[in-house]
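Some chains have been omitted; the remaining ones sit where they do in the full complex.
Going by the order they are written in, the chains are A and B; count residues from 1 in each one.
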Amino acid sequence: MLERLKKEVFEANLQLVQEKLVILTWGNASGIDRESNLVVIKPSGVPYHKLKVRDMVVVDMDGKIIEGDLKPSVDLPIHLAIYRNIPNAGGVVHTHSHFATCWAQARKPIPCLGTTHADYFFGDIPLTEMPNTEDYENSIGQQIIKCILQNGVERCKAVLVPGHGPFVWGENVEKSVETAFVLEQLAEMAYHTIMINEGNIKTLEEVYLRKHYERKWGKDAYYGQK
Amino acid sequence: MLERLKKEVFEANLQLVQEKLVILTWGNASGIDRESNLVVIKPSGVPYHKLKVRDMVVVDMDGKIIEGDLKPSVDLPIHLAIYRNIPNAGGVVHTHSHFATCWAQARKPIPCLGTTHADYFFGDIPLTEMPNTEDYENSIGQQIIKCILQNGVERCKAVLVPGHGPFVWGENVEKSVETAFVLEQLAEMAYHTIMINEGNIKTLEEVYLRKHYERKWGKDAYYGQK
């Protein structure tokens, strides 16, 4: 079942490794089929070089395994929370990509310091609050949803869980991987920029933030082909 | 028409990716044919791995499309401003290369800290003033021209637009790519150098700046073969 989505999710997981966003088993990608309300996700703790399409796990919105011999990623409850609360989410990606994770470990949002950032995100990449550990993965999911809703769904396709790392969503799993890739580049640019300024953060002026975001994603966008 | 120039511009755009100056669609290169006053430029927002020679767009000096099925880069007005105001410009390159962009985001010129820099540029890589956003791309072009003329055309083959990134020109598009490549190396060297000095900038003495620049580019240059 869902052979096409399984292939997409499989390839998205491999691309995370190719783009150097994930090493070892430090990440996972999933996609949802909104018609059947079934989610396809990477199995837990399987090394990427051994991963096969048929290892992808199919679960329902309660996390019950519908197809697959392996356990799904431990982060499944986080993916499900996003799918349940964000109707436009077609894919979710979690990585420990280097610089994005360093900002999360430093407990600081990734500031919007330039037009490269503004071409993708309308403002800073926010931090969630800390989850509780009693119902850990569900609590991470709740904090992520709370953070996304506070910042505005369309403008907030990526968040940082403090001390942990980035979670990203998109209209499908392939787009989510691209967003995770862009996020890592922006995190590294922000890092070196504040170093030059000895820790001071000079945020991009609102007028340029709006201009760049709108010329690419706004209703009168003129970047790219039709 | 202009098949040779189209091929040069196409290859220059690909080289930007190979040299890791551009990822995704974050950059563009163009070249001009001074006889016909026609400019060949990359189309807007097309991924590099899908780009073909025939996708290159031919425009006149007013930006009117003369040949090509795709929209030209949104930065076309910037390229045209340079071609109109700098008769020696045969090529223009814009990238978001990592360290050059970080200096632009930090709103600081790239300081000339060593002979590697002086071998290519006579002094710091300057920042333009901020453009207005009403006539955005034209305003960026004007600020770049203003900055180049203030610093001296021959000595100023690269500028940084604050919060955005580097723009480079050269006698042709291939040389412009090389200059963009060198700029990125110098930007990274300047970064690590000021870090060692805890933020202090120890500019290369004028006498060595002049010596290195002149031995390579001056009338009595003795670097390289005849």
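As a convention for this text, a residue touches a chain if its C-beta (ideal position, glycine included) is under 8 Å from a C-beta of that chain, and two chains touch if they have at least 3 such contacts.
Since the model is a prediction, treat every value here as computed from it, not as a measurement.
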Q: For this file, with 2 copies placed, note down how many copies the whole complex has.
A: 4
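Keep in mind that, in the parts below, only the chains that are shown with their structure count from here on.
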(Q) Give me the superposition rotation angle from chain A to chain B, based on Cα atoms, as a multiple of 5 degrees. (A) 90
(Q) Please tell me the distance, in whole Å, between the geometric centres of chain A and chain B computed from their C-alpha atoms. (A) 33
Q | Complex contact set, residues of chain A against chain B | A | 113-116, 178, 181-182, 185, 188-190, 192-198, 202, 204-205, 207-208, 210-211, 215, 222-226
Q: Flag every residue of chain B that touches chain A in the complex, lowest number first.
A: 23-26, 43-46, 70-71, 74, 96, 98-99, 101-108, 130, 133, 136, 163-165, 191, 194-195, 199
